[in-house]
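One chain of protein is taken out of this complex; the other chains stay put.
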Amino acid sequence: MLTLLLLIPFLGALLISVLPGLGSSDISESVGRSRTFTLAILAVQCLVSFGLLVPFSAVEPGQQLVEILPWLPQMGLEFSLGVDGLSLPLVLMNGVLCLVAAAASRSVENRPRVYFALLLVISGAVNGAFLAQNLLLFFLFYELELIPLWLLIAIWGGANRAYASTKFLIVTAVSGVLILAAFLGIALVTESVDFGIRPILTTQMGLTSQLVLMTCLLIGFGIKIPLFPFHTWLPDAHTEASTPVSVLLAGVLLKLGTYGLLRFCLGLFPEAWSVAAPWLAGWAAVSVLYGSLAAIAQSDMKRMVAYSSVGHMGYVLLAAAAATPLALIGALFQMVSHGLISAVLFLAVGIVYERTGTRDLNVLRGLLNPQRGLPLTGTLMIIGVMASAGIPGMAGFISEFLVFKGSFEMFPVATLLSMVGSGLTAVYFLLLVNRAFFGRLAVAPGANQNPKILNQVPFSHHIPALSMSLLILLLGIVPNLLVGLSQPATAQLSELATLVKPGGLS
Amino acid sequence: MTTTARPQATEPTLPDQEELIRRLLSDAPLLADTPDHLLQVVNVLESYGLVLDAYSCNLVYQGKTQLLNPFPVFRFFHEGFTAKRFWEHLKGDRINFEYAEYCQKAMFWHGTGGMDAYFDSETFQDVCRRVIALRSKRDPLLRLVNTLYPGFAPEAIRSMTTIYALGLFWRVMSDIFIDLARRYRIGEVACVLDVVHHIRDGLVAAAGNPITYEVMVGGESVWVLPPEAGLTFLVDVAVPYVEAVFFRGMPFLGTVSYNAQARQIAADQSLFKYGALYADPLPSMGAGIPPSLCMSDMYRNLPEELSRWYDHHGRAQADAHVQICISFQKSMFCVTNAAIAGTMPNPLDTQDPEQQAANHAYASAWSERLMGCQRGALL
Partner (left out) sequence: MLVSLPWAFGWFRRDAHRPPAYLNILLTLLAVVHGSLVLRDVMANGPAVIGMPWLSVGDLNLEISFGLSLTNVSALELITGLSLLSQIYSLGYLDKEWALARFFALLGFFEGAMSGVVLSDSLFQSYFLLEMLTLSTYLLVGFWYAQPLVVTAARDAFLTKRVGDVMLLMSVVALTAWSGVTSFDDLYSWSAQDTLTPLAATLLGLGLVAGPTGKCAQFPMHLWLDEAMEGPNPASILRNSVVVTCGAIVLLKVMPLLQHAPVTLVVLQVIGTISAIGGSLVSIAQVDIKRTLSYSTTAYLGLVFIAISLQVPVLALLLLYAHAVSKALLSMSVGGVIASTNCQDITELGGLGSRMPATTGAYLVGGAGLVGLLPLGGFLCLAQAVELVGARAVVFVPVFLITNALTALNLTRVFRLVFLGPSLAKTRRAAEINWQMALPMVALTVIVVLTPFLLIRLESLDGLLAFPFWAAALVVSSGAAGLLAGALVPLNKAWSRSLNPILRWFQDLLAYDFYTERFYRVTIVNVVATFSQLAGWFDRNVVDGVLHGLARFSLSSAEGLKLSISGQTQSYVLTVIGAIVLLLMSLSWVLK
């Protein structure tokens, strides 16, 4: 069943590049056909993901539905997949967000088949990374996802795409190298070459080697998450990427980093983790505050949302550092809610950009105008913004509360500082909404000129963001849906980390 | 120079004051004379005429029946009260008579013209006393209130009189606009200039109509505005209406802050520039923009031809109300244009230099006010 989750998208990607019926001399027709085909494949994938809920047992902490195939038997390497409470929500989110991204890909200007094939490859690779039960397998998928994304930015990106994609590629390649080095290091030190994910392995090491390897992993994943000061590739990548790619990047790919943080850093090196935890909590607070402050200084809507990711991913590090059961479930909840919320935000920004041709907060005004503006987009934006600022009733609040409550007993100071960051979120997002959506409609400099008429946004363009908003509200009002799935797994993970001692900032 | 409009080939420029005076004095329309404008103006005026017909019937009905009624709950049911009509009223499936009252309030509050002066006269005070006395016989509440607050009932009567007078005014305007559409259909109106002439002639024909108000109170008939007061259509109602609604208006809560410390609103009402000719059509249908009600009423009565024209402009039907507002503003410039032409002191073709100078002074006074308006609508 899990293998299906890989096969569907990869086969889909293959089909879309070779099937003759999808091409057409008319580009828009070709886009339409490829898009429909991709949507169908992703819908099946999404269904299969949700189908996992049937056999999945929410009370079992360990890996389930494990599938093992021989891979490189001479090395003892196995191709093994499994799913637990930690990865299942992320797999589900990947299914949903890829569908959303494909649905939002209306304005592909060239080579639609390659575009959609790459989208499918990403989807499959991400599934693979979340499901992999083997370090090497994880790494392979982790790297595999990187290249199509690079291409998606480099080919279908904005004006400055060459710089952004190159930066993305180089920086994340460094991340990959560090992770690979760490994985190889584990294999070398423990002399086990099957690359299984077993915490017991590392207990045989000395603390120093643990710390060194963990630091490698930490920086590797820290780049991906991204954490200050490894974050600058993200705003550039986001601003140059097209809307669907941004949705994937923020919603799914960043989660690989946080997932790796939980699964490999915390999961493999509980002892070293407990030593480093106070520093990590401090790092998290710095990242949160820095991301939020930098976001305030932005005038490009998309950069602002991108910096907000830096801040909000800091919460995950904070929770991971604390590693209490509550904090970890909060971290997971935060990953999911951030994925959904940033999807809404990027989709809304995308619509604004598509219609007005700008994302500049010094220029845009009054988009809530009921007949000439983008009122529904504005409404969705307000929902997204409020969810992101942690207003109760929406998913963001639950995750923030769980993270803060879970981390407070361990690191009160860092937690309080992160809460300040949560307050700052309200500041910059309110600036965004107030500037772009309130006031008299304007989309170009020169306040009193009547703006050129923006094209109407068909309701169907709003469906992705609307459904994400509904999900956010649903999770905000009935958080048990998600919490119930993952609680045993996070509890088990936190047991590993019982060594973490409460402490101050440092 | 006999061209009626500036050439449109190049980038259109806003007409300056000289140009406005020239147009007023040479019997050229203020609005650029293009087929698109003709189509918009005639059709939007037709729908406006239909709306005004409803407004007018209602205001007249209110004047006849609702004087000093403390709870005028059913004042909008001038066509009789039925369960079906009440249900439609609740659903909002109706003409928004609130807007008619809004215009009335603007006219009443700005208080210019002969009727307003009459309101302060001794004659009117006597009428009020009589009405109150008659009404108080069966209305203990009014008797009590009138004892405690002597200013209340006269003010209510003044307000109701304005309502009635506005109803009479709109009756005339409605007929003019609907007749305009009829003549347009049979080809008698073929350019914007014809529109202006049609309205001007209608106004001039009705100029001397007496404005009177007779109402039944306590079984007796009372002349609130007696014929002897000598109030007439054009000078005492039409001009104050244009002043209050086209020029001054009232600040919209949705765009202007009422905050006293912010000082956004002039202390002197005569400096107000919130009227229809100054309005910004863009925020139509937004929050705190009362004319949205009128736009929506016109939308209900939009002629097929204009609706189809909108299909190919702006955002098609999605922003129809904003487009209506833009067309409406253009048509209001035509009405203003007609009113100025109708009240011009001397014939335009006069050869007498003194009369010419008087005309010029009159035109330049108007053009000065028009300079601050949304002249962009004229292009």
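Per-chain residue numbering starts at 1, and chain names A and B are given in the order in which the chains are listed.
FYI, contacts are C-beta pairs under 8 Å (C-beta built on N, C-alpha and C of every residue); 3 or more make two chains touch, one makes a residue touch a chain.
Source: prediction; values computed, not measured.
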Contacts of the hidden chain among displayed chains: A, B
Which of these touches the unseen chain: B:255, B:346 or B:364? B:255
For the chain left off this view, which of B:37, B:78, B:158 or B:375 is in contact with it? B:158
Please output the residues of chain A touching the missing chain, sorted low to high. 72, 75, 111, 114, 136, 143-144, 147, 151, 154-155, 161-163, 165-167, 169-171, 184, 187, 193, 229, 231-232, 290, 293-298, 324-326, 329, 366, 368-370, 382, 386, 389-393, 397-398, 401-402, 404-406, 408-409, 412, 415-416, 419-420, 422-424, 426-427, 430-431, 434, 437-440, 479-480, 483, 487, 491
Which parts of chain B face the unshown chain closely enough to count as touching? 70-73, 90-92, 98-99, 102, 108-111, 116, 119, 145, 148-152, 155-156, 158-159, 250-251, 253-262, 264-265, 267-269, 283, 285-290, 292-293, 296
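Just so it is clear, only the chains that are shown with their structure count from here on.
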Please report how many Å separate the Cα centroid of chain A from that of chain B, as a whole number. 58
Which residues of chain A touch chain B in the complex? 366, 368-372, 440-441, 450, 453-456
Which residues of chain B touch chain A in the complex? 255, 280, 282-286, 314-316, 318-322, 376
